[in-house]
Structures are given as structure tokens and as C-alpha cells.
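Below: one structure, written as C-alpha cells.
Heads up, one of the protein chains got dropped from this complex, but the rest are sitting where they should.
Labels for the chains are A and B, by order of writing; each one numbers its residues from 1.
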Amino acid sequence: MLRFISRRMFFAILTILVVSAVVFAIFSFLPFDPASLTCGQRCTPQIIEGNRIKLGFDKPIYEQYWLFLSGIFAGRTYGSGSAAFSCPAPSFGYSFNENACVTDMIKESLPITINLAIGALIIWLAIGVGLGVLAAKFKNRWPDTSSSVFVLLGTSLPTFVTGLALLIWVSIKWKIIPMSLDGYVSVLDSPPRWFMYFILPWITLAIAYAALYTRFTRAAVLDTLGEDYIRTARAKGVKERTVLFKHTLRAVLAPIVTMAGLDFAGLIGGAIITETIFNLPGLGRLTLRSVFEFDLPVVLATTILAAVVVIVMNLIVDMLYAVLDPRVRI
Amino acid sequence: MSELLRINDLHVAFPTDDGLVRAVDGVSLTVSQGETVAIVGESGSGKTVTSLSVMGLHKKGTAEMSGSISVAHDGGFLDVISASEEEIRSMRGRSVAMIFQDPMSALHPYYKIGDQLAEAYVVHNPGKKKEAAARAVEMLDLVGISEPAQRAKEFPHQFSGGMRQRVMIAMALMNSPKMLIADEPTTALDVTVQAQILTLLASLQKEFNMGILLITHDLGVVAQVSDRVNVMYAGRIVEQGGVDDIFYNPMQPYTLGLLKSVPRISKSGSERLKAIPGQPPSLISLPAGCAFAPRCEYIKFADSNACATQMPALVGTKAGHTSRCHIDESKRQASFAEAMKEVR
Partner (left out) sequence: MSSMSALRRAVVVTAARLVAYNPVPGEAGANLVPDLATNTGIPSNSAKTWKFTLRPGTKFEDGTPITCEHVQYGASRVFATDVITDGPAYLLSWLDIPKDADGNSIYTGPYKNTPEGVAAFKKAVSCSKDNRTITFNLNKSVADFNYLATYGTISPIQAKLDTGDAYDLKPQATGPYKIARNNKTELLLVRNKYWSKSTDSFRTPYPDQVVIKFGLDEEVQDQILLEDSQPNAINFDGPLPTNKDKFFNNDEYKNRRMNNSDPYANYVAFNVKKMPCLEVRAAMYYARNAKALLDYAGGPTYAGSYATGVISPLVATDYEPTKVVGPGSPDFIPEGNIPKAKALLEIAKTKCPADYKKATVDGIVIDARQSSTLNDTIPINEAAYARAGIKVKYNIISSGYYSTVMNPAKQSDMTGAGWGADWANASTVIPELFASFGGFNLSQNDADPAYKAFEEKINVAMKTTDRKKQAAMWKALDKEAMKNFWVLPTVFGKAQEVWGSGLGGVFFWVPQGNPAYGKIWVKK
């Protein structure tokens, strides 16, 4: 186990290095002058040159990359004299568009995305697995047919349609969940306000995923119910309920956990549409904005972060799989 | 010897989109204490459907059943066809236990062996978890698994095929059932392991005085352990008798065909397997007469018109040995005697 983890960690770090180098290279070779993006309408070549030196864009690419890497561990200082400012370690650079250290921007947006992803995950797992089991148990009867309607709607309606519909109808027209003006509140500060802030985004995201999980769970449960060991359990005299919720669900759990882990990682990387519709200042919005504004340091940081999350979640999922499936040894 | 199982005129049919599949068509048989009754036949002959019917394991709504299946249970008899789900459940694993063909897939891959065994006991003895665990170890020991306490903590994939089948047998014995249904218990195993398992079954039968209903397509297995044999073809029993009757004096061309198709080492070494020509009929559109008639090489000794239109009755020349055949008895004896020379 320890050997497995250290081996995987080594490859994870290698992957992250490669990803960061590739992203760095892509943005370096784009036909944009990053320094010219640093000033507004009253721009002069002198200002651009000044900013180029201040932000290190005057140096060769490999040196810029090295500065970026060393900044993660040692922090970075920009400019000189009394106008100098620094981003302490771990520094992922400085956003000239927002005049802020990228690390601070990520620190601000990451909790929101994590809150969003975890809440949505819980809801979609509850709905998806619940409906899937129900549909499998009552195959071809009304719970199955109505859940297949849900699956069809959930998979075919894009998030921006369900999100906008929820926001406009539930929040603005019917005022069931009034639009909050408070902004993000931590669950520790005020659970009710936190809940109100996130409930609609959670539902929006959860609908899309719950549909997929319903379909997946239904198929997996039906598959498992046809397994020989389920027949064995019945032949032992095990109650039908126990057959379903213990013997069958236990077998379906491992692939669902795998899927959920990877989907969760994907969400951390960018629930862009949901965050945009509900105006949540999370990582997805940050990424989107930085891409549109060519805020290269932020794009670089969010891309690397997304890669790290995917790699780490893969590792966690693999370890969880080993815990869940005794046949897998790592 | 008291009867443990009496199946009377059992019909099982499965409605499908293509039509009604008549999987079992009027089967009657009995199993008594201490005896082993075999059902032999090709795949699709209805032997497994029959055994699953006894356990009440056909899914509700998928099978149409008629006739009666009486199982000795709690001092009386339980008619599986008319009993409630709950009554059947209390019978399963306690009065009648079952072991299956593929011991790998029949054991839950995610639960420990000991827990799976214990569950079989706890289901019928709620709350007695400690007792169940102890009994699981005891049963594992009984079926010849060394270090049973240790191995109870292991998962199915850590056992070899033969060991897994021993585990299945141990699980079946958890509630000391009076009767055991063994559905192709050795088919998936190596030949040497097959013998060990059969020996184990036989010794356990003696020890617990169990009745065993053995489902198999392997005449070798039948010969080793059975007392009585039922040969099934296309959902019907075509010959029924003592093991010696069947092997030394078959009365039905299909039984004879089966015996001839058993591989054996010939002196010349050049002899090929003698398979029965043709395919079994579709269970959706069975011929009106003898289902075996289209494949029967002895039809020339019978009234072919009768073979095609009338189903022969199950009749016998002596007590306990019956068969379904239109062939004239005298012609049959002569021609079968010739054929049996090859078998011997």
C-alpha cells in the first residue's frame, strides 16, 4: 500500500510538472503579448515595457517557468522600490487584471466550489442511487417508467436551462427561495443562509448527474440481481429486502464510488455554467473569466489545480476501490 | 424411509415474446430420506428449472406453474406452488438447501466466507450471531477445510475451485437440512476434484441421512452416487428407474443414446464419440407426439405414425422402471442388446 502510494505520488508529481509545462508553453507561444494586456485605455509603450519587466515577461520562457515553479515553494516578489509587492509561498503568480496574488484568488474561490460540489454530490447520490434501485426493483412498472422520464429530462436538459429556469421561476417569480443578497456565507457562520445560498445551484447540478446515476444504478442493480451469488442468497432464505440493500447494493457500490470520485474531481475543476448562472465566485467562474481576459497566471494556476484534483481523486478512488473490493490488492 | 419431496405432474412454462416456453411438462418424482435421486439430461431439458421450482426461485410473474411440489418442512409438507413467499423463505436453506454449478460466481465476492456461512444460519435463527460464527467454522471443518477458523476470515477469491464448492456445501449444511439439491455440483471442477466432492457428498449424506436431488448431465457422476435416476428430455421424464436398470437395461432410445455418447477408451483408439444426431426440439413448439422421434434411430421398430402424433405414456415392464416409447417391446430388446455391447 505504502509502495503503491509513493509510486503513484511520484507519477502524480511528474504529470503535474508536464501539465504545467505544457500549459506554460501554450500560453507563451500564443500570439499575445501578456505585458500589453496589463494596462487600460491610456496605454503607452513605456508602461507596457515597465510592466513586462515588473512581471518577468522580459525573461526567456524557461526562466519564467523556473520562476513560476520556485514561486510555489519560495514565494515571489514583483517590481522594486517602494512599489514592490510580493506573493508569499505558495505563490502561483500575480494577476495583473485583478491586482491580486493568484493564490489568494484561488483561496477565495475554492471553498465555494468545494461547497457546491459536495452538496451537489450528496444530493445526486441520494436521488440517483435511490431512484436507480427503485427503478430496478420495480422494473417495467410505474416507478421504473417515471424514473426513466426523469432520466430523459435530466440528461437532455442542459444545465443552463435547468439553472436559469430554477432561478427565474423558483427564486424570482415564485420567490420560494428568495435571491440572497448576502453573498457566500460559511456553513459555520450561518447554516440557514449557507443553505439558501447553495440550494438552487446544488439542485441544478444534481439534476444532471442524478439522471446519469439513476440510469447507471438501475443497470448495475439489474445486472447484479442476475448474478449467481444473489440466487445463492435467496436460496439461503435471505429476505428480499436484505438481498437488495445488502447483497446487491454492496456489489454496486464500488463502481458508483469510482464514478462519483471522478465526477467530483471534474466539478472542482469547473462547474462553470452553474457558477455563472448563480453568480457564485467559485473556481469555474475564475477560470472562465481568466480565459476571456487572457489572465494567464490565473489560467495556468486553475489548469494545474484541476489537474492536481483529478490526479489526487484518481488516487483516492483507486485506494477506495481496494477497500471496497477485496479482490483488488494494491 | 420417509419421503422428503414429492413432485406431482409439475408444469412450468415461461411466457416470452416468441411464445410460451414449456420448460417442464408433467414431471413427477420423489426423493426420500437417505437416497440420492438424479435428474439427467441435456442442457435445456428442464432439469434445472425443476430444481429451482422446488426452491421457489423462479421470479414472480415470470413463470406459470401448475401441479404440486410437496416439501417436508417443519414436520409436515409445504406445497411450494401455493405457499406464501414467507413460508417458502423459511423453508429455503433450512429444510432444503441447494448448491450450484459454479462455486466462484455463487459466492458473494465482497463478503468473507465465514460471514456468508453465518448469514445462512442467522436468517433462520435471528440474533444468534455468535452461534452462527462458531457453526460456520465447524461446518468448514466438516467439509474438510483445514484451519477453518482462519479461512473463515478470507474472501472467496482466495479459495481454489474445489475448496469453494466445499464452502458451498458447508453453507448448505449450516441448518442441517433434511434435503439437499445439488445442481451440477461438479461440472465446473477438475476431474480429480470432482471425485473428492462426490465422495464428500456421499459421506455427508450418510452422516446426516439426507435426501439428495442431484441434477447433472454427466452419467459418470450419476453412476457413482445415485440410487434412482430420472432421464429428462424436452421438459418430460422419458425414463425413470434404479441406477442399475438405467445403466444395464435402458428402455428408451434417448437413454441408450446418452449411454453411447459417454466417452470411453476403446481398444483400437480410433473410435470417435457417438453423439446423438440432431438437435433437441424448441420448447415453444413441441411436436404433438414423442419429442425425441425426429432424432430416434430406432423409429423403424415403431409405428412411425404413432411416434409423430401420440405422446407415449410412462409405462414400465417392472415396478420402479418406466419409460416413454412406442417401440414394440420384443423388437426393442433385440436391437438394444446389440447396441449395449458397444457400451460395455
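What to note about this one:
In this section, contacts are C-beta pairs under 8 Å (C-beta built on N, C-alpha and C of every residue); 3 or more make two chains touch, one makes a residue touch a chain.
This one's a predicted model, so the numbers in the text were calculated from it and none came from an experiment.
Among the chains on display, the ones the left-out chain touches in the entire complex are A.
In the complete assembly, the contact with the undisplayed chain comes from A:I48, out of A:I16, A:I48, A:A89 or A:L212.
When the missing chain is restored to the complex, the residue among A:R76, A:K137, A:R218 or A:R289 that touches it is A:R289.
Between the chain not shown and the residues A:S70, A:S186 or A:N279, the one that touches is A:N279. Although one chain is hidden here, its contacts on subunit A can still be listed: residues 32-33, 36-48, 50-51, 54, 79-83, 85, 98-100, 108-109, 164, 167-168, 171-173, 175, 178-179, 181, 183, 276-277, 279-281, 285-286, 289, 292-294.
FYI, only the chains that are shown with their structure count from here on.
A separation of 55 Å divides the Cα centre of subunit A from that of subunit B. If you check the complex, the residues on subunit B that touch subunit A are 55, 57, 85, 89-94, 97-98, 100, 102, 105-111, 119-120, 123-124, 155, 157, 168, 171. Subunit A meets subunit B in the complex at residues 227-229, 231-240, 247, 250-251, 254, 324-327.
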